[in-house]
Structures are given as structure tokens and as C-alpha cells.
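A single protein chain has been omitted from the complex, and every remaining protein chain is retained in its original position.
For clarity, chains are labelled A, B, C, D, E, F and G in written order, and residue numbers in each chain start from 1.
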Amino acid sequence: MSMNERDLLEDKHFEQVISDESICTKENIVYEKPETLLDVSMHYCPGCGHGVAHRILAEVIDELGIQQEVIGVAPVGCSVLAYNYLNIDMSEAAHGRASAVATGIKRVLPEKYVFSYQGDGDLAAIGTGETIHTCNRGENILIIFINNGIYGMTGGQMAPTTLPGMKSTTSPFGRDVATMGAPLKITELLAQLPGTYYVTRQSVHKPLNVRKAKKAIQKGFEYQKLNKGTCFVEIVSNCPSNWKMTPVESNKWLDENMLPFYPLGDIKVPKD
Amino acid sequence: MSMNERDLLEDKHFEQVISDESICTKENIVYEKPETLLDVSMHYCPGCGHGVAHRILAEVIDELGIQQEVIGVAPVGCSVLAYNYLNIDMSEAAHGRASAVATGIKRVLPEKYVFSYQGDGDLAAIGTGETIHTCNRGENILIIFINNGIYGMTGGQMAPTTLPGMKSTTSPFGRDVATMGAPLKITELLAQLPGTYYVTRQSVHKPLNVRKAKKAIQKGFEYQKLNKGTCFVEIVSNCPSNWKMTPVESNKWLDENMLPFYPLGDIKVPKD
Amino acid sequence: MAKVKGDIIIDIEKCKGCELCIEACPQGSLETSRKVNNKGYLYIVKVEDTCTGCTNCALVCPEGGITVYRKTEKGKEQIAKISNVTKDMELKVN
Amino acid sequence: MAKVKGDIIIDIEKCKGCELCIEACPQGSLETSRKVNNKGYLYIVKVEDTCTGCTNCALVCPEGGITVYRKTEKGKEQIAKISNVTKDMELKVN
Amino acid sequence: MSEEIVIAGFGGQGVLSMGMILCYSGIVENKEVSWMPSYGPEMRGGTANCVTIISDEKISSPIVSKFDTVIALNQPSVDKFESAVKPGGLMLYDSTNILHGPKREDIEVIGIEASNEAAKMNNTKILNMIMLGAFLKKRPIIEFENILEGLKKVLPERYHHLLPLNEQALRKGMELVEAVSINA
Amino acid sequence: MSEEIVIAGFGGQGVLSMGMILCYSGIVENKEVSWMPSYGPEMRGGTANCVTIISDEKISSPIVSKFDTVIALNQPSVDKFESAVKPGGLMLYDSTNILHGPKREDIEVIGIEASNEAAKMNNTKILNMIMLGAFLKKRPIIEFENILEGLKKVLPERYHHLLPLNEQALRKGMELVEAVSINA
Amino acid sequence: MKELKLMKGNEALAEAAIRAGCDAYFGYPITPQSEVLEYLSREAHARTGMVVLQAESEVAAINMVYGAAGTGKKIMTSSSSPGMSLMQEGVSYIACAEVPCLLVNVNRGGPGLGTIQPGQGDYFQSVKGGGHGDYKLIVLAPSTVQEMSDFVKQGFDLAFKYRNPVLILTDGALGQMMEKVELFPQQERKFERLDWATVGKPADKEKNVITSLNLKAEAMEVINIHLQEKYREIEKNEIRYEAINCEDADYIITAYGLVARICTKAAQMAREKGIKVGVIRPISLFPFPYKAINDYASKVHGILDVEMNAGQMVEDVRLAVNGKVPVEFYGRMGGVVPDPDEILKALEEKIVGVAV
Partner (left out) sequence: MKELKLMKGNEALAEAAIRAGCDAYFGYPITPQSEVLEYLSREAHARTGMVVLQAESEVAAINMVYGAAGTGKKIMTSSSSPGMSLMQEGVSYIACAEVPCLLVNVNRGGPGLGTIQPGQGDYFQSVKGGGHGDYKLIVLAPSTVQEMSDFVKQGFDLAFKYRNPVLILTDGALGQMMEKVELFPQQERKFERLDWATVGKPADKEKNVITSLNLKAEAMEVINIHLQEKYREIEKNEIRYEAINCEDADYIITAYGLVARICTKAAQMAREKGIKVGVIRPISLFPFPYKAINDYASKVHGILDVEMNAGQMVEDVRLAVNGKVPVEFYGRMGGVVPDPDEILKALEEKIVGVAV
């Protein structure tokens, strides 16, 4: 008998309150996993914002009823396997090139919805050129940008968005702005390009923020339908594993440290 | 006897007024070719702004007395052979990578003056990523950016900075902003990065502008000495050959079409 | 303000015990169990019957593992969504 | 305003006949010759003795081919900077 | 002497450091050592293993498919490596957590209630040290004091106050295996 | 019939289009043709040449080092290609601009005052057509009316009003070469 | 009616792309192949609706190709040596993900920035794999402007037949030279939904994923084995070469592309001198005609391989010959094109004068 199980038997408090069947019926459902999110376990670390971002993306696809019309592009980064979780056609791009891949798809399938989903290393380091030019051309795609201030997949190296003084495996004494540069606010830069139509910064660390982020993604697809140009949704996110915090701590840290530097809200809103 | 020569004999007007030795003496010199500009003929087309830019760069190097302390980086573009004209140590970078090459040099020789000299295709298309990140890190280098709105060397293809409606071999019906994007004002973008210290846009199409452009380059080196961060001098220039104009026409066109879109002047000036 | 009656079902095999739902729940209905699921995570359980069906927990759940219900009239039968493997583990407890 | 006395020497082998100096000269001192240099360009010549040594022409010259002087006292001997090859061509004229 | 060992378990159970301790200790004794981890993308809950070889002679291949000893800390590791023990070899496993122990008859199989003991010692992290102690008792390829040397190198300085606890765990493992072996 | 020709001069003198006209005309006559330009970076004042082959049979190599005919429009081209004329071959050059004509005795050398004539005709651009006419007179490998066909293809539509002038230049070249040849 | 035109190689290739029903071209200018993008920019969209996009770099271009070709449409790019090097990561992805598409390398003189004159220094890169990992492109080497056109059509066919990228490897001279070319008729651009393509998941079908990743080594090996089996299949079916006057030859010259034609001339000149020389021109560089060359090797005294590089295809020729007869090499580099005379001389000195 393992320790945990023994503990459980001794501590009534952690016993599950069994669900009430009078409430838990189909017609009472007010929230459930979207269809487009496949019923499999994701490989993300506990508490990782990627999971939430995937889920709301899937929700929007379901709600807009565009599952058959959408093609996604996964990056190289922790979300490289996004195609295992989203039940839509997808292409897995080389590191940093997701927006070029999305451009290729959209140019030959202009009637479809195309999005790329990219991390901060992917989009704002190695992929800077592709990101800027995709937005500058105003490709009719949606770019979802997960900014967790770190290279998650490769084990916690400094990202372009790593905060000043923040430690990572390649800034072991903290990011030194003098030699490594200041964090790159790429979203603000992209908003300056005439090709971008809607540029916003959101987060998914609290329920209300999740709702707003979802709304932003929805707008992105809606504007795409209208051929408005590039829509760009940054999601400031966490990386509990590489920040070396619990998920709850990481969201608190995000709130207290990331958000002052990366303030939430719309950066460029359609004039019409 | 060739036609031209015969004409010359018949037309007194075009006979050279021989120089007056009472004036043309060493001590009377008020302007002469800088030492650092080698006494060779450059391969540029007649009237091309590259020649002027080279010359004023050489003048600044002479005037600051830093010929032995400066290392330049040539791009791939019409100015690929800059090292044949400037009598300084130089490195010829791969297309678009001049600022990365300059970063490499400066990082191991922090006491030296390092500059890159790049065209608009080089710096703002293929080299976008390197340009942004070099500036974002605030590398202590000077970037001289020759914006002639075209790919000169390869024979007149569209550049990121080609004006809307402007014809090129790859925009034969004029640049179509809807499909090709708007011209990229990369200089304005770079000015937003904390790493840049001094960002300015100049031209060399008129005497006064030449003076100002020279001053800007001089400042760039002076700030570099003080380790202030990246200095960026854009020079709006012409490409008579690929614009398919005479040099004089091209400078007029530059004045009337390029400058309204790319207004001259300092974009970011040191606070102190 | 009249209390709304809600409930949730957690897919405990998907749960990774991140505790974000606990943090998000305004009613304090949730807690980490001391029981691990098949992947070795201490999953989350509802410990208080105070749920209002506000969906906060589900919104922040990275695993999409929470279904939220809000009251209508119905019978009373106990249901739970638990994977086979976890049942195995419970067998062991016995 | 007292007229300053200046002069220029053009390195005609470097000149490519772009005419930017002509455009830049406030005195109208310069013109394109009808003579080609060794590279086949119609080079520029000073045709009027109105030069003030303002340096405008030299500033815009992409070839760095113009030296500008401004008057001091000196003797009067004719000088010109012409490359060997151009001399060859002149031989041909004769 | 040449001992080819694979140590396998969940990530976080300390299987990699078990191999490292053996290697460091081996170096103290001037032995040849090699340590080859399985490495994978960052994923919690994944399984990890390391192949560790301690030998008196130069080690040709650090990769082998049959082992003198397999130390398994979870069920998947037992399932995966049972068939990889050389005939006559040894398989040690944590019998607290592993329900289905190995079935082979041509090898020596020893289950240790390591997790249980670790819990009793109020530190689940030392499970791996208990297993290592058990192994060393069965295969005394390295002197105990040298193992302690190795431990010192592997444990970061800031945890050196835990050295006594770890030593205790090693000794506990030795005890346990003795008991089990006698019973077997 | 197989004629291997190189046409060389300054960029802008129209050497490339001379070869192209020959090729287009050759196609009209169902001949095999190939046209290989020297190409270089954008540089005013550089020299250019094209190797043109017109043949009744399939052309194996579009690159040859010895030519039946060399047509040179400037001095460097004479200097470069004089030695590349096959013995018994032909070298045509613009004697207005080229001071030092070829010296070889084992080939036929003909200087044409082409630039001069072009100036007289008030269009320096048709220098190349004069030279082409001269060549065709010496080597009538293609019917004159087919050359005119070729010309039509090479000259952009918007310049078709210049067709008569070009034809005139071709004929002038024929005249000139006849005169020179007789004198020679 | 036969449609005969005098065209530059690059233009014939671009025209062929339009006629083959190519759906999109993504590229970045580089000499000596910028005419492809330029020609398409002028001609393509108005005629067939084909998408032509100047990318911001070769890296972007190849990844646009990857995305677009993943939809099952006919997609193409072209570049020259330095640009092709930048594409190698993308090419490795494309090959692994089995995305059919057409690549064109108009080889110039290297290495580095080199020259813009013709070269064949990218043989290894094209044939052995310049990108990482084990993959193969189907590589076609045209030697005439006609083939510059024809191979576009054939290239697309092969690409879709095998779900494999096809590379046309040519050089600056062939790109810039003009010859007569018979154009094939315009093919319709039609959209076919392919099984594997990412065009939006229908309700009744599994989603499609274009990827080259598998985190588990064993699963990745399965992908590799599948690719290798496909390559064996291609080797079985798609070997193309031309043997010119080899039947009675005592010596053979091997060469590809334009150089093979120069060698043919050299061989003619040799025959005029009484030396019986044949030429073998591999057309498909992968799959390489190992067996054909091995067979001919049994009948001759020696082989001279001629290339515009320091000796690259010669390794494949030697692998084919496997020691049967001497194989010597003659090459020019840096953009220099050898002429028939020097090839004949090399043949006489290195092979005829030496072999028995």
C-alpha cells in the first residue's frame, strides 16, 4: 500500500464529493471540452498555458463552425504536436517559419481559414523575418503568438521576450540588457505595419482573461473571412517547468512581472 | 575619327575651360577626394548614390582619423565590392547578414569601429531578422542603409521599400499593395527598439543633403566610441539604371516620390 | 443573491494536478486529492458541495478536463467519470 | 555679395557623365563635353569661368572625381589632370 | 570486472543520478565508466533510463542490449527490461510500486519495498538510494566509502546536509536486500 | 551548313540582338540555332558577347572556342577574339572605332566604317545592323527576307516603325562590305 | 500545330510552369535565374490565375512552398547556389513530409558568393543531400532549352507520382542561352482533393497532417524505412540517361547537363581523329544510372568524367564502375565552361594515352 493511498484513507477531507446526477445531465451542461479538441491527453507540463490556448482555439473553431474550413500551422516549440490535439488539417512548420508556411497555404486556398500558432522563440527570434514580412504583406491569416518568455521545448533558454534580469539556462545570471538586449516587444512593432488589421495582447491565466483571449481569436477568424489582412493575437503565457515554479506561482509571477512589461489589451483595432 | 570627336571640334561650347593655376594649388584646395577612398574607378552606374555614400563615409573616416581602427562589412548588393574602393579592412557578408557579421567582429574587437553598409533588399528583406536583432541587442555598430527602393544588383526587382505602384521587373504592373504589401519603413521600426541610440534618414541627392548625411555618419561613429548602442543611418538613394531614368531625372524622382514617403530627418535622437 | 446550484465532473485521467482550477474557484469547492491517477498526478477533486457552475475552473483548466453543469430538475443517481486504470489502482487499495 | 574666385579640376577618366554636378552647380559653370573618355563616357567640362569654389559639384559627384579650389595668390600656369589613356585618344584625333 | 547495468524509472525518481554516483565512485577506484541516458523532449511523467557500465578495462560499447543487472523503479521498466537481463543476471525492483514483478526463472529477481521504506524515512526522494544500496550489497563492485565519495560529487553542495540521510538510505537498502535474499 | 559566330562589343551596342536576329531567322528557315550570351553583373561600360550557331544539323555544343566568324564592335573584342577565328575564317570589325585591327594573315579580315555610316544615317544604334548586313553579304547563310522576319521578332512592337531604318542599315552593310571586299 | 519559340532556358522553364498548370511559384531573385520570377510576374497570373509571390528570402520561399504544396497543388520555386543552400533545411522537411513540389537550381560558380557564371558545384548538395538526414530528391539535369521546358512537366508528374520533391539541376549557361523550343500545350489548372493534403478536414474523414516529426526513434525509423523503400522504387522505375555513340566506343565520357553536349562535340572531334569515344549523359542524377555505366564499363578501356566542378558526379561514376576500368576526371571551376578542345585534350592525356 503506497503512502499516498494510506494518507487518503486517513484524511476524509480529500475525498471526492460525488457529482450530483440531478445537475450533471446533458441539458445542464454549461461548459464542456470543444469537439475540435481531441479527447487525448496533451503532452504539456501541468498548468501550461498552451493547453488553455489550444482549448479556446478549438472552442472558437467549433462555435464558428469552421472545422472543415480551417488549416492550422504548428511551430517548432512545445506546441509542435498541436496537430495531435486539434482535430483539423494541419501542417508542422520548420522552426520559425510557420507564418511563411501559412502564407503558402493561404495563397493557394484563399477561401479557407488559415492560422499559425507560434512560440516566442519561434516567432520572434529565428522567425523574425518571416513574421515581419507576413504581417507587412498583410496576409489574410491569423497568427496566435504564445509569449512565455522562454524556450520551453528545449529546456529553458532565453527567448527574445525574456524579461530583464530573468534567469534562464542561457542567462544564468539573469538577462543582461547591455549584452543581450532588451525584451523584444514584437507585437507593438507588428501593429505599426499597414498589413496588420487587428493586433491584441491577451493572457489565459485567469478566467476573465481566458474569455477575452477567446474573443480575440474569434475576431481574428471573423476578420479573416472579410479579407482584412493579418490578425495577430499575442497570449502572454507561463512556463511553470522552466520558470521553475508551480503552475499557480507561475501565473502569479506572470501577473506581477510579465504583464507590467507586456500590458494586456488591444494594440491595433480596426478603424471601421 | 569618331563622331563624337568630330562634333567636339565643331562645337566650341563644349571645350574645356582650362583650370587656372593661380587657383588650383595645394593650399587652395577646399575639397578633394578623401584618402580612404581609393583612387580607382568604381563599378557603379553613372550617377548612382552608392558612390556619394562611399565618398562621404571615407571622408568621415579620414576626418576622425580612424582608418586604422575601422572594420567595414560589405553586403551582397551593388555595393558588394565596396572593399575595392574603401582603403580599410573589410569583410564581405552573405546576402542580408552584414549586421550579424558586424556583430561578430564588434564582439571580439569592442575597441574598434565597426560598420555595415547595406542595401534595402539586403537589410530589409532577407536580412530583416538579423537587422532587428542586431539593433535590439544594441550592438555598438553603425549601420548605413542605402534605400534605393529596388534590387539594384540583380537587375531591378521589387524591394521591400519599393513604392506603391512603382514598376520593377517583379512588379511589372506596379507594386500592388494588396498582394505585395506596403513599402516597409524599417527605419521607423528600428527606432522603436531600445537598442538603437541614433536613427536618422538622410539622402545624398543634393549638396546640402550630402553634408547632412555625412554629419550623420560622423555622429554614428562618435556615438560608437561612447558605446551608446546601435546607430542607424538610412540614406534614401537612387538607382538610375533600374528606375530607367537619367541620373538627374532619378534624383528629381527621388525628391518628388521617395521623400514624401520616406521623409528625411532624425527619427531617434539621443536624449542626453 | 440567490445561490445558483451547479456541479462539475473532472476527467481525472486528464488532470495533471496543476491546481489552477482550485485557484480559480470562487467557492473553494476544489482540492487536490492525495490519490494519483494513472500518470502519477495528484488529481483534483470537488470537496465542497458549493459549486455554482460558474465555469471558472473549466476556463483555466489546461487539459480541457472539466465539464460544468448548472441546475435543472432531475433525478438523483451518482455518477463519476473515472478511467479503468484508476479503478485498477483502487483495487490495489482494497 | 563679393564674388569668390574658385576653380575645379575634374578627373575625366573617373567621370561617368552623370551630369549631377551640372545640376548642382549654382553658377552654371559645367557642361557635358562631346568627347568620350576611355570608358566611353561623355565626361564633364568646365565651360564658364564663373566658379566660386562652392564645392556643390564635388559633393554630389558619385565618382569622387572633382577637386575644388578657392582663390589665393599664385602664378598662372595651365594644369589639367588627364589620364594617359585619354591622351592616347587625343593622339587619335590629331 | 565489468558490470553492465540499466537503471530505469519515471523521470524524477532519480534513476539518472544513481548511474552517475556509480560512475563517479568508479572513477575514484580508477575504473572505466560510462553513463548513457535515454533523453527525450521535456515531458513530465515520461520514463527515463540510463545504461551504466563499470569496468576494469576500456569500455568499447557504451550501448548494450543485454545487462548484468537491471534496476527497475516502475512497472513499464520491468516490462521493458525483463527480457534484457543476461541469463544468470540480476533484476532488482521496487516492490512497493510495481505490481507485476519479473517472471523469469533463469535470473535472480529481487523485489525491495523501497518506496515503503523511503516513506518511513519521511523522504520519498531517497527511494533511489535504497535501491542503489541494495544493488551494491548484491554486487559489491565498488567500496562503500567510495560510493559516498561519488554521492558527494553528484549531490549539489547546497544539499550536502542530506548526505547522512542518503548514506542511511544506502545502508537501509543493503539491509533490505539481505533480508529478502535470505528469505528467497 | 553550320556557322559558328561570336559577336562582341560594348554592352549597349546591340551585339546580343544581332545574334538573336540570326537565330530567329534561322528558325524561320527550320535551321537549328543556339545563342549563348556572356552575362555579367550590372555594369555599364562592360563588354558583352554572344556565341551564335546556325546549323542544318542538331547542335551539340553551344560553346565553342574557335569560330567561323568573329564580329567585333570594339577594340577589346578584336584583341580577345582574333586568335579564336578558325584558319580560313572571317573577322569583321567596325573600323571607325577600332584602331588596331586584327593582324592575322590566315583569315579574311574586313573592317567596316560602320559607326561612321550609322552617324551619317543619324542613328548610332543601327551600327549593329550595318555589321550584320555586312556579315550576311559575306556569309549568306540565311535569306534576306527571313532576316527581316527575325528582325521583326527581336524588335519590340513599339519600335516597329524603325523597321525600314534597320532594313536600310542592313543593306548599307551589304554595300559597304562589297566595296571593302573588292578593295581588299 | 507545333509551337516553336526561341527562348532563354530560364524563360522556357517559366513558360512551361504556366503551361503545366502550376498553381503557385514562390521565389527570391538571384542571378542567373531571376528571369524565372520576372517572367512569371509578367505572364502567369493573367493567363492562368497562378499565384506568383516574391518572398522576402529563400528561407521564406521554400517554406511557402512547403505550406502550399501541402495542399496538393502544383507548387514550384527556383534559385541559384547560395539561395539553394539556404533552402536546405526546408528541403529536408519537404522530403521527409513527402510533399510533392518542383525545385529548380540554376547552378552558378561557387563556393561562397562566387560568381554568377555557370557551374556544377552543387551536384553533391542536390544528389547526396545538402540538408540533414537521409532523403533523396528526384534530380533531373536538362541539357537543352527544350528539356528546360519538358522537365517541368515531367518533374511535376514525378513529384506527384512519388509524393517526392523533384529538383531540376541546371546551370547559368543553360538558363541564359537561347534555343529553339517546342512548347507543350497549356494544361488546365484543376483542383483535385488529394488523400493526404491539408485542404480542410471533411466531416467524414480523418484530419490530414503534414509533418516530419516523430519524437520516438522507433517510429521515426519507420518513416525512414518507408522513405528508403520509396527511393528503391524510384531507382527501379525512373532512371534516365542518354548514351551517345557508345555502342562501338573504346572510351566513354560521362557528363551531365550542358557539359554533356560540349563533351559530345569533343567526342565527335575525337572520332574525326580515329578515337572511338561515346558519351553517357545521366539525365536523372538521382536515380543515377549505375547499372548502365557499369555495363558500358565492361566494353571500354577507360572513362573520363567531365564536370564544371572539382569532381563530384565522378564519385557516382566510380561507384558504378567499381574498379573495372580507370575513371579519370577533368573539371573547370568557378564559372568557367570547358570547351570541346580542352576536353579532347584531357581525354587524350588522361585516358587514351594511359589506358590499354
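One rule holds for everything that comes next: a contact is a pair of C-beta atoms (placed from the backbone, for glycine too) under 8 Å apart; a residue touches a chain by one contact, two chains touch by 3 or more.
Only a predicted model underlies this, so the values are computations on that prediction, with no experimental measurement involved.
When the full complex is examined, the chain removed from view is found to touch A, B, E, G. From the options G:7, G:36, G:59 or G:145, the residue with contact to the chain not on display is G:59.
The missing chain, though absent from the display, is touched by one residue of B:133, B:175 or B:228; that residue is B:133.
Along chain A, the points of touch with the absent chain fall at residues 76, 80, 92, 94-96, 121, 125-126, 128, 151, 153-155, 157-158, 160, 169-172, 179-180.
Chain B residues in contact with the hidden partner, per the touch definition given at the top, are 67-71, 73-74, 80-81, 83, 87-94, 97, 100-105, 107-109, 112, 129-130, 133. Residues 20, 23-24, 27, 32-37, 39-41, 59-66, 153 are the ones on chain E that touch the missing chain.
Basically, only the chains that are shown with their structure count from here on.
As a whole-number value, the distance joining the C-alpha centres of chain C and chain F reads 89 Å. One simple way to say how far apart two chains are is to compare their mean CA positions; for chain A and chain F this gives 66 Å. A straight line joining the Cα centres of chain A and chain E is 40 Å long. For chain C, the set of residues touching two or more other chains reads 16, 39, 41, 92. The residues of chain G that reach two or more other chains are 31, 53, 56-57, 59, 215, listed in rising order.
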